[in-house]
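Here the complex is missing one protein chain, while the rest keep their positions.
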Amino acid sequence: MLLGPALFVSAALFTLGVFGVLLRRNAIVIFMCVELMLNAVNLTFVALAQRLGVAGQLFVFFVMAVAAAEAAVGLAIILAIYRHRGTVNLQNINLLKG
Amino acid sequence: MSWTLIIFWAFAGLALVSALCCITRRNAVASALWLVVTLFSLAALFVLLDAQFIAVLQVLVYAGAIMVLFLFVIMLLNLGRQGPTDVKGPLGLGIAALLGGVLLFQLWILRHAAPPEAIQLPPGSMARLQQEQGLVGAIARPLFDTYLIPFEITSLLLLAALVGAVVLAKRKL
Amino acid sequence: MYAQSVLTALIAWPAIAAVVVLAAPERWAKHIALAASLLEFAISVPLWWVFQPAGGMQLQLDVPWIPSWGIHYTVGVDGISLFMVLLTTFLVPLSILGSYNYITTRERAFYALMLVLTSGMIGVFVSLDLFLFYVMWDVMLIPMYFIIGVWGGQNRLYAALKFFVYTFFGSLLMLVAILTLVYLVAQRTGVYSFSYVHLMSNIGALGTVAFWLFGAFFLAFAIKVPMFPFHTWLPDAHVEAPTAGSVLLAAVLLKMGTYGFLRFALPFFPQVALHPAVQAAIVTLSLIGIVYGGLVAMAQPDFKKLIAYSSVAHLGFVMLGIWALTLQSVQGALMVMINHGISTGALFFLVGMLYERRHSRLIEAFGGIAKVVPLFAAVLTIVSLSSIGLPATNGFVGEFLVLLGAFRTYPIAAGVATTGVIVAAMYLLPALQRVIYNPLDKPENAQLADLSPRELAVLLPLVACIVWIGVYPTPFLRRMEPSAQRFIESVRPAAPAAAAR
Partner (left out) sequence: MPASALQLLWLVPALPLVGFLLNGALALWRPTAKAAVSTIGVGVLVLAFAAAAAAVAEFAGLHQAAPLVFRYWAWMPAGDLRLDFALQFDQLAAVMALVVTGVGALIHLFSVGYMHADAGYARYFAYLNLFVFFMLMLVLGASFPVMFVGWEGVGLCSYLLIGFWFNEQINADAGKKAFIVNRIGDFGFLIAMFLIFRATGSLDFGPVFGRAQAVFPPAGTTITAVTLFLFLGCTGKSAQIPLYTWLPDAMQGPTPVSALIHAATMVTAGVYLVARCNVLFALSPLGSAAVAGVGALTALFAATIALKQWDIKRVLAYSTISQLGYMFLGVGTGAYAAGIFHLVTHAFFKALLFLGSGSVIHAMHRAYHATHSHDDAQDMRNMGGLRRYLPWTATLMWIATLAIAGIPPLSGFFSKDAILGAAFALATAEPIWYVYWGMGVAAALLTAFYMTRLMLYTFHGATRTGEQERPHLHEAPWVMTGPLVVLGLLSLIGGLLDLPELMGGGAFLQHWLEPVTGLAARMRPAVELSPVVEWAVLSSAVGVAALGIVGAVRLLQPEALLPARLAPPETGLGRLLWKKWYVDELYDTIIVRPIQWLAREVLWKTIDARIVDGLIVNGSATASRALGWLGSRLQTGEVGFYVVLFVVGVLLVVGGAVR
């Protein structure tokens, strides 16, 4: 019954997350947008779990675990970068260039 | 229109608006706080979708732990003050809008790709399950049964993340 | 006991010996390698008598290797591969002996690679499992890459890379074709198997996909042959490679291309091979190879390059012979494969010996040396004449049979190919003249040393073969005839069916 609206909200949130990732340069904000996308997906899982079984909710559980780990490592990386460069603005970080 | 639906849309609207604010606020602290609002709203939506236990976790882990971590880092780096905007210029906006639009369009089309009726459970079966086994039990049973190994691996993942974060964040080992 | 294990021993022994060479002291390396290769030759010699001409595929050994994918270790020889195996084991000791003075750095590595190369070459010729064949094909590729790239001449890295990329490009296409073929056959029979026999008996009609598969096999083998216009790696590789590398490259590696056509490309896809357009294209390319290779050879200032282009011409005869599909032409093609190995191998040895003395391969650098080095001149003359195809030398037997047989199928093409006989004289004789005849006008040539006993030991077996095959090739022809017959039958029956459609 709530499936359709929930999926719609999830899609909108996900798009906003992508939009944010593309729009911003601040690494931390981009990180938050990624979290937003993860949550949008979580919403989908939960919505579908109603009709497809409890496994959907379990996946949310795992996604949270991954998100926590990712946040910890990712933020640590940002910290390290900030120490090196003095900024978290991605425009000034091009360490990946070969 | 039932009350459930009204509440749903109220929280959904709140989630979307706060998400929009989160990605547009120039101040990282403001963004983070708006994100907290979004996460709370989502927790409410989870309750409406028969996932009470997940909703609790959402508040505890996300709003409680992860967002605090974010705020800590922001403050540690002293990013809270007003600086020059990090929002990209018109070109970046255009690209973001274009790609976002395309994505939304694709998801719009994908809404028809719902799972076939044949494999769906009858309506209300989740609520019935929770009635029979309890809110936590309904999730805990498969977690420690079918998904035991992934669950244990998750612990390893978290341990690795812990070690990794310490290694990365520490100035000198 | 011998019958079961000989082929495996031939593959395994050089690889084991390579390890021994690597472990031995540097100055012993060449002696150990020579002893090992002589033993290898000794192991292979009884094949000449053990082999039953009418016995089809024999001396087989079949052991599951990766059973879940249908991959077996299957080896065996017939009248086509027997001579390639013997040619290989015959030439490797000579190549090693011929390298004694030529290779002065990293000897251990060189001789070990030579032995590994031997394993690969034997493996290619005896594999009856397509996966094993592919593996061996690449096993052979890599040592040669290093032999050219490490011990080669000035421009060795370019040449080695060109050789490798070119051949590897073809071999990857071949791998795709092999996998597709196995998959298609498995769909029909339900059995996943890389076995040659299994694929041959169950291949059936493939329709248009056969053209693509044939194309992939064709590219892999045509590059190796090499057919015009896929030949340009050859002059570079030959010129840069050390003597032993050139010899084995010309004598054995090129034959893998024609061998591939004989063993795989034609029997698998007869309806493609007999398609008029395909026939016309391949015969035309062979003719271009014969005439064009010869004419370009004529213009070369570098003796090694000249021989390299002459290989293009000789292999053109082989391709023409294979495609003519008459008993004479196929046997002739096999003979040319053997003869080219012997004659061109000998030519490369001789040029290498010149190079050791003068450090030049340019024809211009010599002249009139027959007076100083009569023995060398005599051997070079005999070998050149055999390469030209003078009757009563081996070269004539092969070319004559090819042309005689091809004339029945493609009279015009065979007529054009016969002009290659003239062209052969036109490129080799002037070179011969400018090297050993003409005035002895370069003072540095006046002191050249004639052939040493070691060099004679390298060359005399080859000269003996040149005369033997030229005068009495019957033992060869008798051993290969049933296999050639079977090859033709495996291709020809498709002809009426193709015509009916």
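Per-chain numbering from 1; labels A, B and C assigned in written order.
The rule is short, and it goes like this: contacts are C-beta pairs under 8 Å (C-beta built on N, C-alpha and C of every residue); 3 or more make two chains touch, one makes a residue touch a chain.
Values in this document were obtained by computation on a predicted structure and should not be read as measured data.
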Listed by label, the shown chains touching the absent chain are A, B, C
Of C:111, C:348 or C:437, which residue touches the hidden chain? C:437
Can you say which of C:20, C:38, C:61 or C:375 touches the chain missing from this structure? C:375
Which residue among C:30, C:72 or C:162 touches the omitted chain? C:162
Per the touch definition above, residue among C:151, C:194, C:366 or C:407 touching the missing chain: C:407
Residue list for chain B contacting the dropped chain reads 88, 92, 95, 99, 102-103, 106, 109-110, 113
Could you please point out the chain C residues that touch the chain left off the display? 162, 165-166, 228-229, 231-233, 292, 295-296, 298-300, 326-328, 331-332, 368, 370-371, 374-375, 378, 385, 390-392, 396-397, 400-401, 403-405, 407-408, 411, 414-415, 418-419, 421-422, 425-426, 429-430, 433, 436-440, 471-474, 477-478, 481, 485
Considering the whole complex rather than only what is displayed, give the residues of chain A touching the chain that is not shown. 18, 21-22, 25, 30, 90-91, 93-98
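By our rule, only the chains that are shown with their structure count from here on.
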Which of line, ring, star, complete or other matches the graph of chains that touch? other
Of all other chains, the one whose Cα centre sits farthest from chain C: B
Counting in whole Å, what is the centre-to-centre distance of chain A and chain C, each centre being its mean C-alpha position? 61
How many Å are there between the centre of chain A and the centre of chain B, using C-alpha atoms for each centre? 7
If a residue has to touch 2 or more other chains to count, which residues of chain C qualify? none
Complex interface listing, chain B residues touching chain A: 4-5, 8-9, 12, 15-16, 19-20, 22-23, 28, 31-32, 35, 38-39, 42, 45-46, 48-51, 53-54, 57-58, 61-62, 65-66, 69-70, 73-74, 76-77, 79, 86-88, 92-93, 95-97, 99-100, 103-104, 107-108, 111, 114-115, 119-121, 123, 125-126, 129, 138-139, 142-143, 147, 150, 154, 157-158, 160-162, 164-169, 171
Using the touch definition up top, name the residues of chain A that touch chain B in the complex. 1-9, 11-20, 22-26, 28-29, 31-33, 35-36, 39, 42-43, 46-55, 57-58, 60-62, 64-73, 75-80, 82-83, 88-89
